[in-house]
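Structure record follows, encoded as structure tokens.
Of the protein chains in this complex, all but one are displayed in their positions.
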Amino acid sequence: MSLRLLARPLLGAIVFAVCAYLVIPTLIVVPISFTQTDYISFPPEGFSLQWYETFLGAGPWRNATLNSFLVAAISALLATVVGTSAALGLHRLPRALARLAIWIVLLPMVVPSIIMAVALYGAFASLDLIGTRIGLILAHALLTLPFVVINVSAVMQKMDWRMVDAARSLGASPNKAFWKVTLPSILPGVIAGLVFAFLTSFDEVVVALFVTGIDSVTLPVQMWNGIRFEISPAVAAASTMLLLLSIFALAAYGAARRVGRSAPEGMNA
Amino acid sequence: MSEFINHGGQSRRAFLVGTAAAGAALLAPAAAQAANERIVYANWGGSWEKAMRRAWADPFTKESGIQVVSASDNSLGRLQAMEQAGKVEWDLMEGLPELARVGAEKGLLEKLDFSIINRDGIMKRPEFFNDYSIPEVIFGRVLIYDKRLPQKPTSWASFWDIKTFPGKRAFYNKVESGILEAALLADGVPADKLYPLDVDRAFKKLAQIREHIIWYTTVTQSEQIMREGQATMGLLADGRALSVKSGGAPVEVAMDVSLLTWSVFVVPKGAPNKEAAMRFLAFVLDEHRQTAIAMAYNYGPVVPAAWKAIPKDRYNLISGGPEAEKTAIFLNADWWTANLQPVTEKFQQWLLG
Partner (left out) sequence: MLLAPALVLLAGLLVWPVAELSLRSFADPAGPLVFYERLISVPSYLQILLRTLMFSAGTALLCLLLGYPVAYALANAGPIARGVILIAVMLPFWTNLLVRSYGWIIFLSPRGVLNEALLWLGMIRQPLDLIYNVQGVLIGMTQIMLPYMILPLYAVMTRLDRRLPDAARSLGAGPIATFFKVYVPLTMPGAMAGLLLVFTISLGFFVIPALLGGAKGLMIAQLIEFNINSSLNWGMASALSVTLLATTLAIFWIGDRWFNLGAIWGIER
């Protein structure tokens, strides 16, 4: 038993260290964002909000942020509509076919992002879509589609389909049954998918690096340029804002899941 | 967007169509939104971009009403990729002298309009004159070192002397940035016998300190590496080196250990607003604008008349000035243009090997 007594604090120490390792790079940006200097220094020298002024004031950072919101909102909506529809369709397929179809729908998540980026760069070049928002929105809708399908499917697997049958047998049209019965019961999954899709698009950098142009720069692209070409603490201010957004989205997703009580266990938890 | 959700009775198809229509309205082409005239100027960024804005872009906008928008990653590859993709966004691009010649050979550049740009004032060096470029500024690649080193480095040979000068060395990972010249000078090749470069000898010399080199991939990174003390010695553009020093970092710049070169302006083929780009170039070559950039960033004017308004005490800080030119060595752009590609390939192999 003495071994057990030793093992517990040891395990605790290891777990604490790993958790610290996971969290440190995420939180370290916060103090840096208040520095007075125009380079990164630690401990930060002085206290100033100048980098938040740079970030929020008129200029490339604000443009990029607004652009990211626009692109993420539209592409997430698009992915949610298409993905919810696909999840409903998958549910009706025979089991063997559904399995294959699921893998096809999940492909955008499996294909490495650099390959998606290069392939889309080539395709968009011939369609004259490079540097346009519509190109990026379509690309992000594709990339976030799997997350919607996963979240909606998970809720559907636990859903009580007899309700829909009952509504139909009471004379509801397929449309009415969908809007009054099916949609409300899968709504938590749909919202969880929407939140996940929004955040995924908002964070996506590799494809955006290839297909955006000077007028469609997104926040991650601006940050990439900031890190590679500027090393300016404005990146820290942007990072802090993104961290807040993540916490907010995580809370929203958690709430949607708790209502759904049945979103997937596992990586999207 | 909430209106979609309220239309509960709508059929799914109408729902989709509605989404698409609303989307299309929001997606008016980006170009149509840019009401003001502007030029997109691909530059090196960082402290240089700030100085350039003060000395050139802001006064230009004030005078002409044309906005100057900065773009990152001013590389030939990036330009060529844009041309291949059929979407050139840059109106103006700065780069090393090789850019003008290699770019012109590959058909990537517009001929400059010398009815708008007046070249008369430019320093009479033959390599400054061609159809596709004008020189931008003269700058040096200098030795910058950490003041905490036990001794003062005095030549490129100090760079190779890890025992006396411990610590890492910072080099640009572009082979044309003076690395080979520094290696050969450190190896005892006399300055007037540098070209044609003995490439193999240079790589052999480089291999001696291979483990001690930090390669910076962007010029802004070079400032960070020296500021943070990641390296104790570096081969940096002098403007960057002086910017690190004036930022308060414990570094010193050996202005006399320097390789002089210059940067050029080119206009990419298919630039959306090349007319305005030519006007910007004409503006920049004005003697007062050249003085302004020299005062803002210590880069040497390419128009000799600009020296008139520069105080004497700044002469030895500014590249290509009457003082610095005595000891400095000019990089040979002709040799580099002819050999850039094979030497770059060799360099990349060497980096990995």
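Chains here go by letter, A and B, matching the order in which they are written, and residues are numbered from 1 within each.
Here is the rule we go by: a residue touches a chain if its C-beta (ideal position, glycine included) is under 8 Å from a C-beta of that chain, and two chains touch if they have at least 3 such contacts.
Just so it is clear, the structure is predicted and the values come from calculations on it, not from any experiment.
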| item | value |
| --- | --- |
| Sole contact to the chain not displayed, among A:74, A:142 or A:197 | A:142 |
| Hidden partner interface residues of subunit B, rising order | 16, 75, 77-78, 80-81, 84, 173, 214-215, 217, 228-230, 348-349, 351-353 |
| Missing-chain contacts mapped onto subunit A | 3-4, 7, 11-12, 14-15, 18-19, 21-29, 32, 40, 42, 81-83, 85-86, 88-90, 92-93, 99, 101-116, 118-123, 138-139, 141-142, 145, 149-150, 153-154, 157, 199, 202-203, 205-206, 210, 220, 223-224, 227-228, 235-236, 239, 242-243, 246-247, 249-250, 264-269 |
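Here, only the chains that are shown with their structure count from here on.
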| item | value |
| --- | --- |
| Inter-centroid spacing, subunit B versus subunit A (mean Cα positions, whole Å) | 36 |
| Parts of subunit B lying in touch with subunit A, wherever the complex brings them together | 1, 4, 8-9, 11-12, 15-16, 19, 23, 26-27, 29-31, 33-34, 40, 44-46, 69, 71-73, 84-87, 89, 217-218, 220-221, 223-224, 227, 247 |
| Residues of subunit A defined as touching subunit B within the complex | 38-40, 70, 73-74, 77-78, 81, 85, 121, 124-125, 128, 130-134, 137, 175, 178-179, 213-216, 225, 228-231 |
